[in-house]
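With one protein chain withheld, the remaining protein chains of the complex are depicted in position.
A and B are the chain letters, set down in written order, and residue numbers restart from 1 in every chain.
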Amino acid sequence: MRIQSFVRLAILLSLMLGACGCTALGVKPWQREILARPAMALNVEPIDAAIDDHIYFSKEAASGGRSFGGGGCGCN
Amino acid sequence: MQLKRPASPLHLSLMAASCALLSDTARAQAAPGAAEQPLQIDADLLYYKENAGRVQTIEPVVSLKKDFGDQRLLDGTLTLDTLSGATPNGAIPARTAQTFASPSSTSLTPKPGYKTTLYTIAPGDLPQDPHFKESRVAGDLDWSQPIGLDNTLSYGGHASTEHDFDSVAAHAGLSHDFNEKNTTLSAGINEEFDRIHAHGGNPVPGSDYALYEKEPSQTKNITGGLIGVAQVLRRNWLTELNYTFDHSKGYLTDPYRIISVVDDTGAVTGYRYENRPDTRTRQSLYWVNKVALGPTVLDLSYRRSKDSWGIGSDTVDAKLRIDLGTGMYLEPHARWYHQSAADFYNLYLIETGPAPTYMSADPRLAVFAATTFGLKFGIATSHNGELSLRLEQYAQKPSDQSSSLPGLQGLDLNPNLKAIIVQLGWHLVY
Partner (left out) sequence: MPREGGIVAVCFVAMASPCELLLETADAQAAHEMGRVAAQEAWRIESKYSRYRPESIVSVINRSHGHAVVVDGETAALLDYAAQCHALSQGRFDITSGVLRRCWRFDGSDRLPEPTAVAALLPLIGFEKVRWQAPRITLPTGMEIDLGGIGKEYAVDRVLALVAARFTAAALVNFGGDLAANRAPGTGPWQVGVERPGTEREPRLLLELSRGGLATSGDTHRFLLRDGVRYGHILDPRSGWPVRDTPRSVTVAAASCVEAGILATFAMLQGGGAESFLEEQGVRHWCLR
């Protein structure tokens, strides 16, 4: 079934990334000054992201993916 | 060992300075435990406008975030949404004038106790309800706190209401850092409950537009989950992969959408209310990268989505945050989106064909490609604040816009959509 192969791909990619964690990929605590910049945070502009998600939710069939937690609206 | 000499003047000064630093007064002013952070306030105003007299939105958003120390955060957001303008009702343009009721859920035939407003569409024009008006209020409250050294717990709720739709939702999530905080695993669940009570009552899905068959207000339920892994790849590169799924059950039909029924020459013979399946399962794989190239930061993401209605989509999004110095930045943005159509999507129905169980002419379920191009400008202000302006253009180009039927030749059955997005933002740390 189509959804099964999708799940397999997802698990494979996650394991790959998880495995990266186990092979000491990353930086030492004192090498985090670039990562500490606000622009490097994954949720740096949460309101822009929420507004975009709302616009694309009401104009397109796919939605979210980044995270969830929002509720619905009557627009789709 | 050296002979001890009396302290020099420099040493005495350093001794005094060190004592002053470690003195009780300085210590007393430092809060025991973690310091409390100030309040962060965000106020934004969105203006969204589509072409050809279509939907227009003005949406103010206010958000407050308070850190109670130790990374315990409370986040509250209030959103107001006012929509107006004309919205397509799902019917295709025809060679003759067409008359509809507004909103679509009311009837062509006036019935006692129901307010009916009719509107007529000129031949060749896309049927749009010009009286569309909606207001929505939404509130979100979220809490997150650390658990032990390496875990974060978060949970929150959402509630929104508009004239024809109410929604409540709750979510909870847990994340775990390891590998010297280079890897983070996250998992979360989400539950949403909606009530749909269209203006004039919910039409029976799939029923004849002219017959005015109603059913009581309906509900739908969405259960979702997320698992994700974030990994620091290099000093300047962070990546995250998220898998999300959600399952919707209940009334998933749009109560205002109709689908045109035509004969085999393309002449319009009537309309039906749309009818969508009462379940929908969606899965998404989202991959995002943040790469610092000097003072510039690149945000590049890809999302692949599939659902049980047969819709598959791809999204590529790129943002470049260019630091101009002196607290100003410029952020160009480009997004490309493509989706395939739902199994039950059709531009129109042919009356001589078999009557399908599910049907919809909603352009949001059609095959189309969409692009977004935008630019954001920000400038730092006092109080660690920021003022920003974002201008974007969104364009949707459907694949199926015409028909080979003689009666529909030369008509654009699903026109391109263009919209502008203007957002003013003000961020303040108080």
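One rule holds for everything that comes next: a residue touches a chain if its C-beta (ideal position, glycine included) is under 8 Å from a C-beta of that chain, and two chains touch if they have at least 3 such contacts.
Since this is a predicted model, take the numbers as computed values, not measurements.
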| item | value |
| --- | --- |
| Given B:14, B:137 or B:210, the one touching the chain that is not displayed | B:14 |
| Contact footprint on chain A, counting only the chain that is left out | 28-33, 35-38, 41 |
| For chain B, the residues touching the chain missing from this view | 1-2, 4-8, 10-11, 13-15, 17-23, 25-31, 33-35, 37, 67, 71, 325-327, 380-384 |
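In this text, only the chains that are shown with their structure count from here on.
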| item | value |
| --- | --- |
| Rounded Å distance between chain A and chain B, as computed from the means of their C-alpha atoms | 14 |
| Contact footprint of chain A on chain B as seen in their complex | 42, 44, 46, 48, 59, 61, 63, 77, 81, 134, 136, 138, 140, 142, 156, 158-160, 162, 164-165, 167-169, 171, 173, 178-183, 185, 188, 190, 192, 194, 196, 222, 224, 226-227, 229-236, 238-244, 246, 254, 281-288, 290, 292, 297, 303-309, 311, 313, 315, 321, 323, 337, 339, 342, 364-365, 370, 376, 390, 394, 396, 417, 419, 421, 423, 425 |
| Chain B-facing residues of chain A, complex | 2-3, 6-7, 9-10, 13-14, 17-18, 20-22, 24-29, 31-32, 34-35, 37, 39-42, 46-48, 50-51, 55-56, 58-62, 64-74, 76 |
